[in-house]
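Down below is the structure, laid out as structure tokens.
Yeah, one chain of the complex is gone here, protein chain that is, but the others are all in their spots.
Presenting subunit A:
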Amino acid sequence: MANAMKKADVVIVGFGWTGAIMAKELTEAGLQVVALERGPMRDTYPDGSYPQVIDELTYSIRKKLFQDLSRETVTIRHGLDDVALPNRQLGAFLPGDGVGGAGLHWSGVHFRVDPVELRLRSHYEERYGKGFIPDGMTIQDFGVSYEELEPYFDFAEKVFGTSGQAWTVKGETVGQGSGGNPFAPDRSDHFPLPSQKNTYSAQLFQQAAAAVGYHPYNLPSANTSGPYTNPYGVQMGPCNFCGFCSGYVCYMYSKASPNLNILPALRQAPNFELRPNSHVLRVNLDSSGSRATGVTYVDAQGREVEQPADIVILGAFQFHNVRLMLLSGIGKPYDPKTGDGVVGRNFAYQNMATIKAYFDQDVHTNPFIGAGGNGVAVDDFNADNFDHGPHGFVGGSPFWVNQAGTRPIGGISNPPGTPAWGSAWKRATAENYTHHLSMDAHGAHQSYRDNYLDLDPTYKDAYGQPLLRMTFDWKDNDIRMNQFMVGKVRRIAEAMNPKALAILGKQPGDRFNTQSYQTTHLNGGAIMGSDPKTSAVNRYLQSWDVHNVFVPGASAFPQGLGYNPTGLVAALTYWAARAIREQYLKNPGPLVQA
């Protein structure tokens, strides 16, 4: 028998970016909000205390901030006929754990979205014809436009303290020659902080990209270019390019996180409560199955606790949102054979390629400095900024040098052909470390009929509940896009006149490898859209089936973006929160009629 807590107006599952944003918005609306975070309390102090946090072994190798797979993991298989096995060691992706979630250990690349990607299927059909999109590719429109989201992108950047250079503000060009991106959509305001300074590696990329005719710009970064106070009165310190961003707690108070940018303001709100070490098992529904009554969780002492609430926000990591919906019976599970059902549908990822360039001893790239969101990029091949017609694939990719910190264990990189150990390896490492740089093609990834999520029939977590099963593999479209992008990045790389290149891209026949880090940008499974037959949540991230359940996060993306997802995740969450505040509270019920 579960202990029942006092009823709250809102219960939030997970305290990362989406949980924190929802908590702030809904406490501002006067609601009593309880946030449940399965992991421990974390904050800049003591978790990011200097110099203890500058410890690659503890954080990157032993994965201090990431999900504890001994309690819960996912099973993975390549195809419908395979048997999925539990992922027992994190590799390809790194979901967070604890207060702040992935928002505490992210890098800080803070993009908006290319407007085309919000209406990807419509755009491709209009420009290239319906036949251009291959069979089995299930990309679709988000059901919300860039213009609608613009105020929320703007506000999120102000909350995050994002550094960057606008191209146009209210139609007026302001970013020419100063690091703006000519492919970026119009903005209502400047970034709250100017761009960070560029590393030498980024400057080399900038010169080379311009030399081959592309349009380099400064990456928008949620690492501060100076001290900052956000609209909540919360302060940030200045980034000092220490290079310990992704996987770490920022000790300089300069990488935006829910802990740094929102939690201090929430602590001043008497109608907010955060309960760490509270692992939610399921959303409870009433007898009709159309209304949530709250959630049941396991507390730090292992007791089952029921938290009743009028509104349930699923703000966990992408695949945990999907799993909770499946475990709770919210929405119809997706069946890849018939194409029916929505929960688990359109699971998509990122399509990465990396090129490393090695230089002579007179080119000093000093890769030990870095900032997670910092760098120079080009968008000439992102989204639909080029004619896909002759190339026959869907999707685009920004390219960049994002010198995020090249640490002593994971950051060693030598030219192809270098022995992997011994004195020759040591000599090469000493010769190359401070004279190399790394470039990425951060490719969009499309959704397909048979890349999906469901509950595993065999394996269970520490609480006896089925694990989530991930059925995923690379498709022909992905490989061909990846190879095309590598070719374009290679032009930039060669324009730098390196002594050697290492190319890490996909080859025909490559399968998804769980051991090789791609990104933690997992998308879909509880996607948003205009049609309840093909989406799990409506344009306000409200469940079509259980109207008092909202599901913000990248789980709502119908396919993967070229850009990093956090900026869109944050904007969509503010957008959904506004709909709850201005529409749902006045008239609780479906905000969109099916």
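Quick note on the criterion: contacts are C-beta pairs under 8 Å (C-beta built on N, C-alpha and C of every residue); 3 or more make two chains touch, one makes a residue touch a chain; residues count from 1.
Here is the rule we use: contacts and distances are computed from a predicted model.
The chain absent from the displayed complex carries the UniProt protein name "C-type cytochrome", chosen from "tRNA uridine 5-carboxymethylaminomethyl modification enzyme MnmG", "C-type cytochrome", "Electron transport protein YccM" or "ABC transporter permease". In the complete assembly, the contact with the undisplayed chain comes from A:Pro276, out of A:Pro115, A:Pro151, A:Pro276 or A:Gly341. Only one of the listed residues, A:Asn3, A:Gln52, A:Gln176 or A:Thr458, touches the absent chain: A:Gln52. Touch with the chain omitted from the figure is made, among A:Gly103, A:Pro192 or A:Gly237, by A:Gly237. Interface note for the absent chain: among A:Pro227, A:Gly339, A:Gly389 or A:Pro457, the touching residue is A:Pro227. Residues of subunit A that touch the chain left out of the display are 40-42, 44-47, 49-53, 55, 58, 62, 64, 226-227, 229, 232-238, 240, 242, 251-253, 260, 264-265, 267-268, 276-277, 300.
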